[in-house]
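One protein chain omitted, others in place.
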Amino acid sequence: MATRTIPMNARRRTGPVRDVWHEVYRYRLAYLFLLPALLVLAFVDLLPMARGVKESFYLHNLFRPGDQPYVGTEQYRDLLEDDLFRKAFWNTWYYTLGSVACQFVLGMSAAVLLNQSVRFRGLFRGIILIPWVVPGSLAAMMFGLLFTSTGLVNTFLDKIGFTRLGIIDSDYAWLSNTSTAMPTIIITNMWKGFPFFAVMFLAAMQTIPSDLYEAATIDGASSVQSFFHITIPSIRPTILITTLLGTLWTFNSLDLIYILTYGGPFYATLTLPMWAYQQAFGRGYVGQASALAVIILVIMAVVTTAYLAVYRRAMQNNE
Amino acid sequence: MLDARPLSQRRAVAIGKPRRRIEPRRVATYVLLVLLVILVVAPFLWMLVGSFRPTYEHLQKQGESLWIDNPTLSNYRRLFREYDFARYFLNSTIVATLTATFATSISAFAGYSLARFRFPGRGLVGFLILTTQMLPTVAIIIPLFLWFKQFQLIDTYWALLIAYMAFAIPFSTWMLRGFFANIPAELEEAATIDGASQFGAFVRIVLPLSAPGLLATGIFSFILAWQEFLFAVTFTSKTELRTLTVGIAAMRGKDVVDWGLLNAGVVVTTIPLAIMFALVQRYLVQGLTAGAVKG
Partner (left out) sequence: MAMMPGANRRQILKGALGVAGATAIGSRGGRIARAQAVKLVNVEHDSRPLDNAAYQAVYDAFKQQNPDIEIEFQIIPWEQARSKMLTLAQGDSLPDMGRMEWASDYAAAEMLVPLDDRVDQATLDRFDKLSLEYGSAVGSDGEAHLYALPWFQGSAAILVNKTFLDKAGLPLKDEWTTDEFTEYAKALTLEGQHWGVALDVAGIGDPVQNLLLAVYAYGGKWVAGDTSSTEPEPIVFNSPETVAGITWYSNLFTAGYAVPSAPTDTYKERDANFQAGKAAMEWQGPWSLLEIQDNFSKGGYELASMPLPKGPAGNPNWYGGAHASIYTSAEKKGVVDQAFKWISFLSSDEGQKLYCKTNGMIPASKLAQQDPLWAENNLYKGYLNSFPTISRMDPIWATGLSSILDDTVPPLLQGVFNGQLKPEEMAQQVQDAVVDGLKQNGVDVPES
């Protein structure tokens, strides 16, 4: 990190308190530059969240306006004791890790392929990145149509002989069976999300100096060895931060599940955010939904902290 | 600038292999690329075919074949006549453009601040910015609605703009911070010695040098705003403020779905953006390469 501090003329004063204010004054431009961003984030994210934390201790029900008694941690207890919580918790990880793993593998493959010398590289890259610009709600509609029992996927599997081999029924309903609903959503998410991974990895790969590869080739390394010993270590920071962001975004994302299954069949795709949405907007239990949101936030914070520790270590090893 | 030469070419130069020979590896690369393209394009193609299909044929054929018996443009005609789709398109464009512009400007300042100054509380700010990425949308949507109501922003572009900015700023700030960190500080030091203020040095020297990074960041924000649905449907009610995603959701009516119309809507929403994206993605990769991913 090439962070350089531009010295500013200032006289030193004594005392720790004065020192802090002195420092703050010294860096007033830094704070000024940050101010607009922090204002927007405080207004849209932090204040509403603070309000949400407060509401999680009150019985706020849309069908009982004006009647919001303080209930302490009761709503948290109710949630944690609910069997659905455990189900939704593991579903959320199934969905998140499954999606991120698929996006990672496909994104990395795409990045490696696009980093080769091929004709029409720009065209390939342009096409492969397209799913990124497709709104999630539309991607869900598209895949929902493809995966119905009379949809194109079954027609295709039928044509290539899968149904004759008895692997699946020709009218298999992918989203309606508890065992295949989540994988189908993950496939949709893979399609939608892998370009982000691809573009980040591709950009990172292009910063790797070519003489590293040349030296490796002269030493007799195969391209697989080069990939694992040069490419991966060189882009490790990007891998870590992209995976972290992908995980955070996926964990909280709702659009695919909302349109494809709404948490069904029989809770097979019910994730924590989907559950919170149903609580708040299906039943009007804003207080309970807020408690669930706080729980989600805590989970995210724990994961992120642990992840960042790994990230820092990786960065240090890298140096 | 960066070395954009592709890997195998570099290697070919290095060990002096004759080019133009059919290597199995190159063939495999093409095959895999084409497979990837098919994977990406197939759902689109299906929608594209569907958009030229009359709805009743849609119902009958469903997923049975790609052949259209009675191709028609009526779905598109109706999209623009019976629904105000041009208006939705305009709204999405306005909101996404404004979001990209504002979010990138604000993030440029924030990113510069984080990249150049070691001020007290720097770590805290970084953490706060990351925290906003962890918030479930469900948690903030009702409080946010009440805020916007208080400031009379409901049913305006502003509500969407502000909400989307909050989503775009953290990532953009992080990207641009990496970008600015890679610009030698000596350039600004030289300018400040010549009498420019630090602000002036930032605007006149750093920003122009960062054009690719700013463009890449802007594209990110634009895509983000273009896709959003939940905020858009919650914060706007007026038909003339509908964005594309909300407009299409409204086509899935209570009792019937006009599949032909829906497919045409999906095509109109995605294809122009996909084409635009295909044209600018080069800068996106360049911007990322020169900044964010360069530790």
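Each chain gets a letter, A and B, in the order it is written, and its residues are counted from 1.
Criterion: a contact is a pair of C-beta atoms (placed from the backbone, for glycine too) under 8 Å apart; a residue touches a chain by one contact, two chains touch by 3 or more.
This one's a predicted model, so the numbers in the text were calculated from it and none came from an experiment.
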Shown chains touched by the missing chain? A, B
Option touching the unshown chain, where B:N75, B:Q198 or B:T234 are the choices: B:T234
Considering the whole complex, which of A:V53, A:A173 or A:I208 touches the chain not shown? A:A173
Out of B:L36, B:I142 or B:A166, which touches the unshown chain? B:I142
Sites on subunit B contacted by the missing partner chain, in the whole complex: 54-57, 59-60, 62, 78, 82, 141-142, 145-146, 148-149, 154-155, 233-234, 237-239, 246, 249-257, 259
Tell me where the left-out chain touches subunit A, residue by residue. 59, 61-67, 148-150, 169-173, 175-178, 181, 260-267, 270, 278, 280-285
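Rule of thumb we're sticking to: only the chains that are shown with their structure count from here on.
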Once you find the CA centre of subunit A and the CA centre of subunit B, what distance in Å lies between them? 15
Spell out the residues on subunit B that touch subunit A in their complex, using ranges where they run on. 2-12, 14-15, 25-26, 29-30, 32-33, 36-37, 39-41, 43-44, 46-47, 50, 62-65, 106-107, 109-110, 112-120, 125, 128-140, 142-144, 147, 162-163, 165-166, 169-171, 173-174, 181-182, 184-185, 188-189, 192, 198-199, 223, 226-230, 244-245, 248-249, 252, 259, 262, 266, 269-270, 273-274, 277-279, 281-282, 284-286, 288-289, 292-295
Could you pull out which subunit A residues touch subunit B in their complex? 1-6, 20, 23-24, 26-27, 29-31, 33-34, 36-38, 40-41, 43-49, 51-52, 109-110, 113-118, 121-139, 141-143, 145-146, 148, 150-155, 191, 199-200, 202-204, 206-207, 209-210, 213-214, 217-218, 223, 235, 237-238, 241, 245, 248-249, 252, 254-255, 272-273, 276-277, 280-281, 286, 289-290, 293-294, 296-297, 300-301, 304, 315, 318
